[in-house]
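The complex is shown incomplete by one protein chain, all other protein chains being positioned as in the whole.
Chains: A and B, in written order; residue numbering restarts at 1 for each.
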Amino acid sequence: MNKNTDIIRKLIDGEFSHEEEKTVLKHIESDPLLNDELNLLKKTVRIVENCERKSAPHSFTSEVMRGLKPHTEAKRQGILNFFFRERVLRWNLAAAMAVMLSVAVLGGMFFYIQKKDILISSITNREQMITIRFEFYSPDAKSVSLAGDFNKWSIDEAIMKKQDNGIWTMEIPLKPKIYNYMFVIDGKVWAEDPKADSYHDDGFGNKNSVVRVSTS
Amino acid sequence: MQQEEHSLIKQCVEGNADIYAVLVERHKDMVYNVAYRMLGDADLAQDLAQESFISAYNNLKNFRYDSKFSTWLYRIAINKCKDYLKGKRQHVPIDEISETAFTKANPEEDISKKQIMDKVQTAINMLPEDYREAIVLKHIEGLNYREMEVILNLSANALKVKTHRGREMLRRLLKEMGVLDE
Partner (left out) sequence: MKITLMVKLVFIVILIAALSNETAIANTEKNKEDIRLAIEKSTLSQERKAILLSRSYAAIKAGTPSDDISIIINRGLAKGWDSKSLESLMTNVINSIEQDLPVKPVLNRIEQGLSKGVSPEKVLYAAEGLIVKLAAANGIVNNLVRSGMKTDKDSDTGDAVQSVARAMEKLIPETTITDMGTKISRNKQSITKFNAYVNTMTTFVEMGMPMERAFKIVHRAIDKGYTEGNMIMMEKSFFNGIKSGSDMNHIMQNLESTMNRGGMGFSGMDGGSGMSGSPGMGGGSGGGGGRHGGR
């Protein structure tokens, strides 16, 4: 800060002694520009200082208290974490036994079922998957991969296969949904699919290709 | 006062969580106010203010009884606000500021107090964070440079410079908004 600015600052912050202040003020007031600046700054500070203080909303304290974790529980958590390793081991043992048991039971069941003609469909709910074929023409590329919503945008997971005609292809089973994706050429160039169903902004100023997998 | 507060804190650390409500009640307006002035948004301020108290509670065992609890709270609150702001763009482009902030009021009309407050907050929101926090602590919270040193982890000299630069910027902004006209 230059000398005058420093003086003005000190004046506003009240850092001069009574005597010093009188001298300094005379100097400032003699220069209309400096005087103006001082007064405007003082006014600014006054306005800001007079800003009404905001009060916290009514439920504030109860919400804070609700969000607290009591120390005792935190301690308990720590202890649990310490023993977690052991617990995993014990789970393993139990799980191993469970596997053997279930295999035996299942084996028995299978026999039983065949006799009874009951179909037990897989226990996990399998939603209808549709295989989508992606194609990208890029004869000079050394590698092309597919990055999208379905593989967490990994650029080296879905490596496409090159055909003789220079078209790279890949088939992926997908559940009915809207997916954003792009092709990544040689690990660094991001390209859109000219034959995509649609294009959506990616939130960063680029456009993603979109495939809408649906059953209708 | 400080002693009594220290004893309350000790009780919380020892596991008496309910006592913390007393400390929250005592300091909630201050923390909320700081958050509001730093962020310019009431809902955001409420969230960050609450988070500050929760964070403070979880770190109570680290509280060194050599300073005031409020100083410590200020620090947590300012840091949370800064973290939040850092994730956002550093400065808000002009066209996003409400147009009304820059329309000068009709000199014949009385500018209502609320309008001035809003403009002032808009101006504060436009300051870079480091000027903003200096202005908020010095001129809204009324702290001295020594206390600000502890809260912001900066030397008093650096703070004096930042505060004054903040003032100069505010002066320019308020003038453009017509708040400084006689």
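Just so it is clear, a residue touches a chain if its C-beta (ideal position, glycine included) is under 8 Å from a C-beta of that chain, and two chains touch if they have at least 3 such contacts.
Values in this document were obtained by computation on a predicted structure and should not be read as measured data.
On the side of chain B, the interface with the absent chain consists of residues 83, 86-90, using the contact rule stated above. By the touch criterion stated above, the residues of chain A touching the omitted chain are 88, 91-92, 94-95, 98-99, 101-102, 105-106, 109, 112, 118, 120, 123, 129-141, 147, 149, 152-155, 166-167, 176-178, 180-181, 183, 185, 189-204, 206, 209-216.
The working rule: only the chains that are shown with their structure count from here on.
The centroid of the Cα atoms in chain A and the matching centroid in chain B are 27 Å apart.
Residues of chain B touching chain A in their complex: 12-15, 17-18, 20-21, 24-25, 28-29, 31-33, 36-37, 42, 45-46, 49-51, 53-54, 57-58, 116-117, 120-121, 124, 135, 139-140, 142, 160-161, 163-164, 167-168, 170-171, 174-175, 179-180. Put simply, chain A touches chain B in their complex at residues 1, 5, 8-9, 12-13, 40-41, 43-45, 47-49, 51-57, 60-61, 63-65, 67-72, 74.
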